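All protein chains but one are shown in place.
For clarity, chains are labelled A and B in written order, and residue numbers in each chain start from 1.
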Amino acid sequence: MEELSLRTSSRQEMVDITGLVQEAIRKNGWGSGAVLVYCPHTTGAVTINEGADPDVARDIAVNLAKIVPAHGDYRHAEGNSDAHIKASLVGPDQLAPVEDGRLRLGTWQRVFFCEFDGPRTRKIWVNWLPGK
Amino acid sequence: MEELSLRTSSRQEMVDITGLVQEAIRKNGWGSGAVLVYCPHTTGAVTINEGADPDVARDIAVNLAKIVPAHGDYRHAEGNSDAHIKASLVGPDQLAPVEDGRLRLGTWQRVFFCEFDGPRTRKIWVNWLPGK
Partner (left out) sequence: MEELSLRTSSRQEMVDITGLVQEAIRKNGWGSGAVLVYCPHTTGAVTINEGADPDVARDIAVNLAKIVPAHGDYRHAEGNSDAHIKASLVGPDQLAPVEDGRLRLGTWQRVFFCEFDGPRTRKIWVNWLPGK
């Protein structure tokens, strides 16, 4: 298991962590299988989506906030229930295929950490699941 | 594979199954890798979120019902289309890292079965994916 560390800069934000995940694979000498990219926080998530046009990540972040409004019928006293709900909708776990030591994503795909209650310092765990 | 059994008590409910999953790991002597916690039902799901304050699970359940209303443009005759939609949004599969025979979750994380069409008796399958 490899632990990544990152700092987010706003309340809701999509951070491209593809390079960090690839570096974890290289550093550990992992071959072919899959990586479980796992968010141990309950107000963040991990997803894979388009990274070529930054407007895609912006549109995802902005519109998730419309689907799950910041204020509503929430009882959790910390005032971040929307972030918890988004975390379960997007999900804390993301699997990505790895082939011969390289992330094997689609042409336009990148791995993103989704910050829903930042800015914060966050950890991401990268776990290896061998293919054979 | 280990099959867990549980009984839910209302239509929509989040049930903390962390202890049951941990017990399945212990009983089978699984070491380091990940467990696939899998819901074989189509109106339930598995997620990981905060378990310290029960209001978080309550807020998730109540607000998923606002995002996916119980009544709408639904044709499925069983009257539980909302539950099917929530099942695909949250997802039937949840991976959790395991280290030396222990679930390795974040500080506040717990594993939840999400009941979307209860009360029912439910099965959850726990599958082992070794890390090496």
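Criterion: contacts are C-beta pairs under 8 Å (C-beta built on N, C-alpha and C of every residue); 3 or more make two chains touch, one makes a residue touch a chain.
As the structure is a prediction and not an experimental result, all values here were calculated from the model.
Across B:Ile25, B:Ile60 or B:Ala87, the residue that sits in touch with the chain not pictured is B:Ala87.
Counting the whole complex, the residues of chain B in touch with the unshown chain are 1, 36, 38-42, 67-68, 72-78, 81, 84-85, 87-89, 91-93, 95, 125, 127-130.
Within the entire complex, the positions of chain A that touch the omitted partner chain are 33-34, 47-50, 53, 55-56, 58-60, 62-64, 66-67, 89-91, 94-97, 99, 104-109, 129-132.
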